[in-house]
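Showing just some of the chains, left in place.
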Amino acid sequence: MTRYGAQFGPDVTFLGVDRCDLSDPASFAEADVVVIGAPFDGGTSHRPGTRFGPQAIRTTDYLGHDGSRPSLALRTDGLRDLRVLDAGDVEMPPGHIETSLTRLRQAVSTVAAAGAIPVVLGGDHSVAFADAGGVADVLGHGRVSMIHFDAHADTGDIEFGSLWGHGQPMRRLIESGALRGDRFLQIGLRGYWPPPETLAWMAAQGLRSYEMTEIGHRGLAACLTEASAIATDECDGVFLSVDIDVCDPGHAPGTGTPEPGGLTARELLDAVRRLCLELPVVGIDVVEVSPPYDHADITAALANRVVLEALSAIARRRTGVPFDPSLPLLADRDTP
Amino acid sequence: MTRYGAQFGPDVTFLGVDRCDLSDPASFAEADVVVIGAPFDGGTSHRPGTRFGPQAIRTTDYLGHDGSRPSLALRTDGLRDLRVLDAGDVEMPPGHIETSLTRLRQAVSTVAAAGAIPVVLGGDHSVAFADAGGVADVLGHGRVSMIHFDAHADTGDIEFGSLWGHGQPMRRLIESGALRGDRFLQIGLRGYWPPPETLAWMAAQGLRSYEMTEIGHRGLAACLTEASAIATDECDGVFLSVDIDVCDPGHAPGTGTPEPGGLTARELLDAVRRLCLELPVVGIDVVEVSPPYDHADITAALANRVVLEALSAIARRRTGVPFDPSLPLLADRDTP
Amino acid sequence: MTRYGAQFGPDVTFLGVDRCDLSDPASFAEADVVVIGAPFDGGTSHRPGTRFGPQAIRTTDYLGHDGSRPSLALRTDGLRDLRVLDAGDVEMPPGHIETSLTRLRQAVSTVAAAGAIPVVLGGDHSVAFADAGGVADVLGHGRVSMIHFDAHADTGDIEFGSLWGHGQPMRRLIESGALRGDRFLQIGLRGYWPPPETLAWMAAQGLRSYEMTEIGHRGLAACLTEASAIATDECDGVFLSVDIDVCDPGHAPGTGTPEPGGLTARELLDAVRRLCLELPVVGIDVVEVSPPYDHADITAALANRVVLEALSAIARRRTGVPFDPSLPLLADRDTP
């Protein structure tokens, strides 16, 4: 059995964690987390480039690529306190979206079936259909809720004559029954899409979508509290899907469909940390990082930190020691 | 009669709205809004490039250029609920600032005289003299107040030996009597210009200028409330002039004279929405977008959204249905 | 019938020529040349971005977009002496390569059947299968030869598990019988691809491929003379396929798979001019321009000039007046 490695560029792992091979179950039998690259931009409606996202998210860090990242805030090492492996990329030919998504869904299911949390590095957001769907295939359709950070609802029906694309995965997930519409939480929507008929469909499905105006007036913390309650009601696990364009283009220029007026990087990192500390996260994807449009790698660095923040928090959650964000850095942070 | 079209690049309209021809009154007789390009950077004191601003603001959007933009937040389509037309660019040779401003003022007045709201896409801020002046020529000198978002007061007297330039239009507007100094509201000033003697002139004219320190301490919302009250006292309409450099360079790098420490993109969009929902806006310009200094088009995208936010809000205001920003996105937003 | 327009960005035509609508035969009945946009990058094996190629090639020019370009060298106006129309883009969803190529091939055939020369603006080179194939469908399989400027042979068999992609169109064209292998001329190959077994297949098909070493030692002019003789032997027309990466990355950085050591821009323009002056060109494509990797639009500008050089030369060829390249610019260039 041979690990496929990277579709684009050299075969590297997320910050130097160990490799595994999805065709060799023994190689990831003990894993807590398996990173999967989804180097696909065949689903994007505008700027491409997310095929280079997995490589960029894996490697954009000024520290040594040594498979260790001790979190200052949480005092856990997400890459060492958890057993994190990197399965390399799924081969996803850009012109064959259905083939590509099928392969990815199989890879995600394989990881989930092994009891590990899949962390998918996109790729454009069309991969979320495979990511959340692959987890639901294992944990049960309707048993996984979704918390979805994005500027866009991604609930389009048919675009450019296709059912598949980065504006449609959430609709397909709900229509297929993999996820429940009324356990679908969207954070950060804004702008001028989708049109009213799509909003009507969303309302009918029971989605709860937090547009930036509401977030601005009620506060992000209040919205997250409300969303968390819904997400854990009658569901066994939460899938966290982070489209980097939820952040303002000033913080995340390297993306395909930037929409002004988003979250700051700080807000996103704080939100991801909190959700992973509090909720039973069973799958994650971080998508829509497009390196050709990035500057000084700031978008890729942010996505890398989203992954690390999530893993650090999951590790902390597993310690059972609560986290007090107002403690000084150099105080004792680990004694409950 | 022939529409002039674009001075630089192909003849396109703002996100695909219909064309009109200012030399043909019938072509814009029914318009609510007429977009005018002012591709002029002959007035800038530092980085040029705003001549490409109109083209960039018209076209920077990842959605189809179909003349429709349904606002998620406001549930109006600023391009369809209003009759929006695009008159193309005014021909403004960069080396002839006085000729250029005269032509632009005539174009703006033509639109205002037809009862439509002119939306001028700059161009450097020297065009504001023509923009607000052209509206005042129709609605009456002294009858139009100004709300001016900017890092800079733009009240300089003589620069490089000239009365005309992007640091001086506000002084010329007040000196000429077109606008009242005591109905001149400035939001977002900061930095190290103008010098004390200019500030003294401003104080003498009765301007109310909100520097970022005040905004930081009192809150932007409080400042806007105060400014709105002044702007509508004894005036029939409000001209909204948005210099994109009111935002922090992190949010708007593509501009000529970036001054650190500004508003976020979110704050600007929220402010523009609120003002257009609440006040009788009679003219708008969005200026100082310099594409050669932009990255990944984020500044142009922001300016495009400033226009859309304004038009969506104007459309909402005309419905008479109040807007509650704390409502969920998928709730009924249109029933008063 | 409605013209589709542009898939990405505003609906503009090549330097302002008139529009036509491929679903309305009357709209292009008199055309000599029809420009077709193929905004597709679902076939690229590395850097994407060529979906923005058609828009960039159409509009990258500092002169007015007025549908006129008088050639200094040739003293013809390729856009006016010929009847040149622009059909807009073919809708090509990036994740559906087979659907996309089928649509494009139909569009190209429609143009060729009307007696016009299709000029396809790519898009990645996978579109050549549709471009040359669509012409051959009309003029007869085996009746059209190919002169192919490229760093790469594009004769791969299966890549990423697919028969379709930008490294394979030439193989598919020959295998399908649309074009003859022994009337296939390749100019500018270099580097480290394809592997020996593919070269053996090429040799067996009778291709004549000019690698840069041979071009360097024999001279480009001699190679072109030889290639022209082959191209016109037993064929009725020549298809000219220009992959911009035939040029050195210094001259064409904005492309997906740049290979150092290529032609200069001057050499390419001279070669295109000469071939279009001397040979019966029946179709053209200009591909692999990837704007996100371009700098200061120099690659797009080069591709724009490749199109203009070709059209100017075709127009000159139709005058019947020979061209003497050593004449002074201001001499009488039009009297035989």
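Residue numbering begins at 1 within each chain, and the chains themselves are lettered A, B and C in the order written.
Simple rule for what comes next: a contact is a pair of C-beta atoms (placed from the backbone, for glycine too) under 8 Å apart; a residue touches a chain by one contact, two chains touch by 3 or more.
What you see is a predicted model, and the numbers here were worked out from it, not measured in a lab.
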{"item": "3 chains shown - copies of the sequence in the complete complex", "value": "6"}
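Going forward, only the chains that are shown with their structure count from here on.
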{"item": "Separation of mean Cα positions, chain B and chain A [Å, integer]", "value": "38"}
{"item": "Inter-chain centre distance, chain B versus chain C - centres from mean C-alpha coordinates, in Å", "value": "43"}
{"item": "Residues of chain A touching at least two other chains", "value": "46-47, 293"}
{"item": "Complex contact set, residues of chain C against chain B", "value": "6, 9-13, 16, 58-59, 65"}
{"item": "Chain C-touching residues of chain A, taken from the complex the two chains share", "value": "7-8, 41-44, 46-49, 51-52, 91, 93-100, 126, 159-162, 164-165, 292-293"}
{"item": "Residue numbers on chain B that touch chain A, as the complex places them", "value": "62-63, 68-73, 75, 248, 250-252, 264-266, 269-270, 295-298, 301-302, 305, 308, 325-330"}
